[in-house]
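Apart from one protein chain that is not included, each protein chain of the complex appears where it belongs.
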Amino acid sequence: MQTKKCLELNDNMTKKLKLGMVGGGSGAFIGEVHRIASRIDDRFELVAGAFSSNPEKAQASGRDIGIADERNYKDYLEMVEKELIREDKIDAVAIVTPNHMHHPIAKAFMEKGFNIICDKPLAMNINQCEELIKCKKENNVLFALTHNYTGYPMIRNARALCKRGDLGEIRVIQAEYAQDWLTEDLENRINDGGNKQASWRTDPNQSGAGGCIGDIGTHAYNLIRFITDLNTEEISAELTSFVPGRKLDDNAQISLRFKGGAKGTIWSSQVAPGNENHLQIRIYGNKAGLEWCQEDPNYLYFTKFGEPKQKITRGGSGAMSDAGDVTRIPAGHPEGYLEGFANIYTDVANALIDQKNGKFNEENHHFPSVEDGLEGIKFIVRSIASSSSNSSWVNFN
Amino acid sequence: MQTKKCLELNDNMTKKLKLGMVGGGSGAFIGEVHRIASRIDDRFELVAGAFSSNPEKAQASGRDIGIADERNYKDYLEMVEKELIREDKIDAVAIVTPNHMHHPIAKAFMEKGFNIICDKPLAMNINQCEELIKCKKENNVLFALTHNYTGYPMIRNARALCKRGDLGEIRVIQAEYAQDWLTEDLENRINDGGNKQASWRTDPNQSGAGGCIGDIGTHAYNLIRFITDLNTEEISAELTSFVPGRKLDDNAQISLRFKGGAKGTIWSSQVAPGNENHLQIRIYGNKAGLEWCQEDPNYLYFTKFGEPKQKITRGGSGAMSDAGDVTRIPAGHPEGYLEGFANIYTDVANALIDQKNGKFNEENHHFPSVEDGLEGIKFIVRSIASSSSNSSWVNFN
Amino acid sequence: MQTKKCLELNDNMTKKLKLGMVGGGSGAFIGEVHRIASRIDDRFELVAGAFSSNPEKAQASGRDIGIADERNYKDYLEMVEKELIREDKIDAVAIVTPNHMHHPIAKAFMEKGFNIICDKPLAMNINQCEELIKCKKENNVLFALTHNYTGYPMIRNARALCKRGDLGEIRVIQAEYAQDWLTEDLENRINDGGNKQASWRTDPNQSGAGGCIGDIGTHAYNLIRFITDLNTEEISAELTSFVPGRKLDDNAQISLRFKGGAKGTIWSSQVAPGNENHLQIRIYGNKAGLEWCQEDPNYLYFTKFGEPKQKITRGGSGAMSDAGDVTRIPAGHPEGYLEGFANIYTDVANALIDQKNGKFNEENHHFPSVEDGLEGIKFIVRSIASSSSNSSWVNFN
Partner (left out) sequence: MQTKKCLELNDNMTKKLKLGMVGGGSGAFIGEVHRIASRIDDRFELVAGAFSSNPEKAQASGRDIGIADERNYKDYLEMVEKELIREDKIDAVAIVTPNHMHHPIAKAFMEKGFNIICDKPLAMNINQCEELIKCKKENNVLFALTHNYTGYPMIRNARALCKRGDLGEIRVIQAEYAQDWLTEDLENRINDGGNKQASWRTDPNQSGAGGCIGDIGTHAYNLIRFITDLNTEEISAELTSFVPGRKLDDNAQISLRFKGGAKGTIWSSQVAPGNENHLQIRIYGNKAGLEWCQEDPNYLYFTKFGEPKQKITRGGSGAMSDAGDVTRIPAGHPEGYLEGFANIYTDVANALIDQKNGKFNEENHHFPSVEDGLEGIKFIVRSIASSSSNSSWVNFN
């Protein structure tokens, strides 16, 4: 047993928030992740859902999950309509469908005043994003985009180090997100268990114009912005589809010029054997550098120029309060992906409570926003534009 | 996104199991861990508790946690009595108090037919353990001891490799569990946040005769047994209290002779600066060796003699089905301590369902048992006996 | 002690080869490295030199090194002239001056029939390289360029894996070489010990038009070619000088399009705090991937798609004969930078012996050539051209 100072856990809510979900039926990956994340800190109860675009499958999944029949909807339109008239209506809906459905579903719910938790990328194009931003403002709802890696404690620590000026002026950013699961043409293997994931994620009609750049590259880009607060001026991209017949990119090399003069690169790949979820970010300023890797997320390596490298650990002596705020258990007992994801949900729970009490203030919360979603889509769209014009530099805004 | 084969998650229970808890009020560490672990797979609902030995504190904690007033008990005796007569009585009680209370509480509940989930070490001495074993049998209840590290997927994989014979005949085992949080006399710092944990854990009246050997050494010992199924023949120990004034050991060096000829050592320390929760186990047979470290629990290093070392990852290509059975998310997205702990709870949930259906069979479950608890106490007691007689070899049984 | 099969060391030469050196006087770094490298396998004896452009310093350095007075020359022209007429003339000259002197010195020696060992980068521009290639052919001498990292055993192993087809068709290459020593304007600190190195390396008149791209980026580029045998079709570069007042680039982001369709990036930086000599190369094909890092050079990580990652160690079970050929000591006893450098020298020694015996055949040797030097200069020149035209793609040849 070890007890360093850590998060005073908030399970003191006498009444849990009510969560609905669209998508995430059987065979889905991210839906189950959202459900676990919503449970970890005991702030949400999943009470309603439309779990598939196929009505029978939707309801079978809902039954498996344990949703009461009356709130186990055939589709999201029925769900909007029927939840709206309930007294105990859901406090928020989690949208965990393939990308092309994010926009219509989020819009339909927002227009009726529901708060949104939406998986990334936000939508299929910039217009859709702008519509969602407008819709969110007009209906005065909360909108959280689950760029879940921002929930890791050591990412919060990295952000706090940058904000405090410990890195000095940021010069160079190297980010990468590499996987290997699409090394072969998994999308064409009808009978393979991985097929469903592979096929929608490599299908432009469901994923949008970005392949690996949209699925994982956006995470890397979002992390850069989250940690450094830098804005992008220009972007240059080289997108490639290595697997024969694949319709979307499976490897992306991106260069970034940030406002103020920093430079960055993002490498994103789903055809790099030996990489499972190698999301790494390294940031170098004129005073110090830092390095973090998602596969070992409890450690942040920090080097002041001219001093030995430090290993800052979640919950450990060198961790800052921004990390402590999202730390459940002592140093040396690893927290992982689900806990990081849960930190987004818990932050949303706090925001929903604040909203109910009329005290919501964006500055008190860290969850990625619908505006971050637009930035992510710009990242995809501008990268594709650059890649189509022989990697020329493209204005980001 | 990446989708390798992983656990078909069982959240298809239309009715959650009802959990009670004794101990784990405000300021506790392990109680909160048990609560999160019970929630992750959505199999339990915490409905009753007696959260402290201090009645006011107990009920304040229960309110914070969100327990209904009528099941928020002043003490565990009231809880036994009142739960017993409820129709919707708890399916199991989790005991997360300091060690000296495990025995009376478990006994009181078992005698009324309640199933038990109990933190380790099981009790204060061998007699108490034997009483609990007897009591468990007489009342035909389930008893799970939360040696949580057995829940890690790669520990399951290690066990499966041993069982399949991939290591050949096991020769050498090196286990260690090192921390640094008791490097100074934290137990005497009344105003320090860590004080409560440090004081009961270094107090023989609450912890029993073992200090670090009981708090963490038992975990290492339990892992050895869990992975290898070896039985101990003799044990030799050198226990030391390095911090002036400390009443219990804070460093332990143990040698083990196993039946069949294997040899092992366990080093356990709470005064080793730079170690957070460094629980490591290395096992060497005549055909292969394996290495695992709790602080990076998603990786198991396996080397067949004469071949390159392999890094087997949770959810990855080399992982066996025993690991896959307790894997929630794809390789490269780390699971940690809480997920490992949750695997114990989920296994207990399955056992409770089987029990209800009259189908419980020990062989289908992996959670550590009350008998494992006796082994753990023997480990502590025999070590102390050896250390008191100048580290002479002591028969284990 | 451990004895796996390793290099049958060739110290059976009854007569050592005679080495001369130009540059490398006191305060130099790379000259001393060359001298140690030449000694490790006992194949060379350093017998002559002109160790500095300053005649007094040259001769003082020569005396320190232990060179006989009569062969301790004031300058390289005297050295060419006087060595030429000796019966026991040098077998090769090592040129370890700042870059701008490589061309005139190499030319002067080659024109008199001397064999050359030259530090990288080869020269100041493409013309000089072509002249040296021509000169080398006309005079029928040997020319070795000390891209020393090609001498590491695990780099040889990586090359052998690629050649054997274990990676399949190569798709993606990620190389990087990051340092931090020029994070501040060290070149302006006259009294600092590091000053001499920093000042010539950031001075276009001595270094050429490339800063970090020439000093270290070329190493990364050379390794890519050495391991994969790929040829570059187009290159795009973004060079930056972050330190105010610095005349040459201290950060470079390079994209590569290889003939046949593979893509690559090189990141090279001397302003990345926390990086000492972080030279890393990762290569991904459609069958497997490999990863290597110079700071831990004895390990090569190799992952066949769908299998666990393997750690191949120098001298260990999985190492191939190409690595074994340049391995001195058993696995687990690390060899480092100097041994890797020595492997180049020993290969040159073997070539010189073959030359003497009229049996020299390029295919039996691995040391980088003057033609590789031209490729390196093209890499620098084309990068600068691209960077000057807003990172547009530039034909490599």
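Should a chain be cited, it is by its letter among A, B and C, assigned in written order, with residues numbered from 1 in that chain.
The rule is simple: contacts are C-beta pairs under 8 Å (C-beta built on N, C-alpha and C of every residue); 3 or more make two chains touch, one makes a residue touch a chain.
Computed from a predicted structure; not experimentally measured.
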Touching the absent chain when the full complex is considered, from A:127, A:205 or A:317: A:317
Full-complex contact with the absent chain, from B:26, B:197, B:253 or B:369: B:253
Omitted-chain contact residue, chosen from C:59, C:251 or C:313: C:313
Touch residues of chain C, complete complex, unshown partner: 1-5, 9, 11-14, 16, 29-30, 32-33, 35-36, 39-42, 63-66, 179, 181, 193-194, 197-198, 201, 215-216, 275-278, 294-298, 313, 315-316, 328-339
Positions on chain A contacted by the hidden chain, ascending: 302, 306-313, 316-318
On chain B, residues whose C-beta touches the chain left out of the figure: 171-172, 174, 176, 180, 183-184, 236, 238, 240, 242, 251, 253, 255, 257, 261, 263, 265, 267, 269, 271-275, 282, 284-291, 301-305, 309, 390-393
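Here is the rule we use: only the chains that are shown with their structure count from here on.
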Remotest chain, chain C as reference, centres from CA atoms: B
Chain centre separation (chain A, chain B; CA means) in Å: 33
Shared interface positions of chain C, touching two or more other chains: 302, 309
